[in-house]
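Every protein chain of the complex appears in place save one, which is left out.
Letters are used for the chains, namely A and B, taken in the order the chains are written, and counting of residues starts over at 1 for each.
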């Protein structure tokens, strides 16, 4: 059986003065090395869930919190944020507000310095992290002058320097242009494939994640509406419509075909799969003549 | 031949620090068009928009908006001809209620009260904000905040409306609602210019696409024609919508004589072929 690295048990959260709970009775588990994508409408509770999974709730965000989040065997209530940070890293959507220093290397070292880690170890980890995010050579550059994609990669490196086992990315590409988006997704893909890192990512960009998401968690009005493979989620019209999910166009074509009474052998979520499935369908019917 | 509403004539724009953001750009936008301007960050899109609304004045060349040279008109006067919806609503929302927020622009134009009321009402109606009129704008959802900003521009009753990356950070519902408002604005006889990175929305809504790259206009034409030029688009790091690429990749088994822009088009083509074969 796969090792459970993150466990959320009956967790609820309400912001101070808010009339309603932002998250209600959330239950799910994440396996080591898994790539989990969180989708849902704005206001569904995605960012709040990221805060809960990373320990920001209850340590840095006030509010009413019930339930248990266990990160690498540590209950987030019983351990401090600096302790949790060494197991779980988080990258926020706004690249600007995560930059504290005037040089990339300092930025990447910032968290580790605060933890009083010896400088030679920081240097080693920072070098590795910058290499992973393909920003080696930018050590002395001013992070505020980088492109959006580069800033987000520096933010990822900053989290990686703390050597976490889980990485959470809260809409890391929502403010980026297509090149920046591709750059960030390439890095995330490498982290999964080469380093077997557990990754949890919030995003609306279904076409980009379809290739490497193991499962999709759909949040709707603070509750888990569904949690399944991208194929099953994107095929389920009821869920897609209810949560206003942005579905890859390949999958939309497939859904439309199925609706018009044409059965498909497989359900495509990636472009290449679509080419394969639809071409096979056409060739098959042609062969029958 | 339709009436031109924006004429950009050999526009070059250089920032005070010497950076040339736009180089010899010329094009004409006709009345009632829905134009998408696409390209990477740094391609000169924002600089171009700022020139169109008069925040920047051309270093060389001229821009004629609705018959007036942008050099000869104040930003405030120009705002009644061409409305500009900025990307981040948080950079302009300040009033206590949605209604007050929308009222701000017409009030600045010193119109009489009845006219202001009518405009505010009309703008809220067009953007579906009537039920939120008393709400505090900054506390609204991202989608509704964007709508308030669009309404506050519509209330200026401009001939042309420009939207700068209106769907950034929006979910699918927000994207659809915002683009539908723009489409409705066009349907009422106005002109829409939108800058965006969302190619599927460009394919769905725009009639014409202008591709910017390194301060130059490298492609311009009807949406289907522009998205057909995959090689040229690649130079400026633009990918056509997934369905367009899918149709292209399948052209060997499914020859189609035009560029596919929507999923319905493609599924329709496939279904028609399957059914024809089954006959």
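One rule holds for everything that comes next: a residue touches a chain if its C-beta (ideal position, glycine included) is under 8 Å from a C-beta of that chain, and two chains touch if they have at least 3 such contacts.
The rule is simple: contacts and distances are computed from a predicted model.
UniProt records the chain missing from this view under the protein name "Energy-coupling factor transporter transmembrane protein EcfT", selected from "Spermidine/putrescine transport system permease protein", "Cytochrome c-type protein", "Energy-coupling factor transporter transmembrane protein EcfT" or "NADH-quinone oxidoreductase subunit I".
Within the whole complex, the absent chain has one touching residue among A:12, A:61, A:147 or A:211, and that is A:61.
Of the listed residues A:80, A:196 or A:283, the one in contact with the hidden chain in the full complex is A:80.
Checked against the full complex, the candidates A:30, A:52 or A:126 give a single residue touching the omitted chain, namely A:126.
Across the entire complex, the residue among B:79, B:127 or B:191 in touch with the chain not shown is B:79. Mapped onto chain A, the footprint of the missing chain covers residues 51, 54-56, 59-61, 80-82, 85, 89-90, 92, 94, 96-103, 105-106, 109-119, 122-123, 126, 144, 158, 162.
Panel shows chain B; residues 50, 53, 55, 74-77, 79-80, 83-84, 86, 88, 90-95, 104-105, 108-109, 138, 152-153, 156 of it touch the chain omitted from the view.
The criterion applied here is as follows: only the chains that are shown with their structure count from here on.
Centre-to-centre spacing of chain A and chain B amounts to 30 Å, using the average Cα coordinate of each chain.
Those residues of chain B that touch chain A in the shared complex are 40-42, 141-143, 168-174, 197, 200, 237-239, 241-243, 245-246, 249-250, 252-254, 263-264, 266-267, 270-271, 273-274, 277-278.
Interface residues of chain A facing chain B in the complex, by the touch rule stated above, are 40-43, 93, 147-148, 171, 174-175, 177-180, 204, 207, 244-246, 248-250, 252-253, 256-257, 260, 262, 271, 274-275, 278-279, 281-283, 285-286, 288-289.
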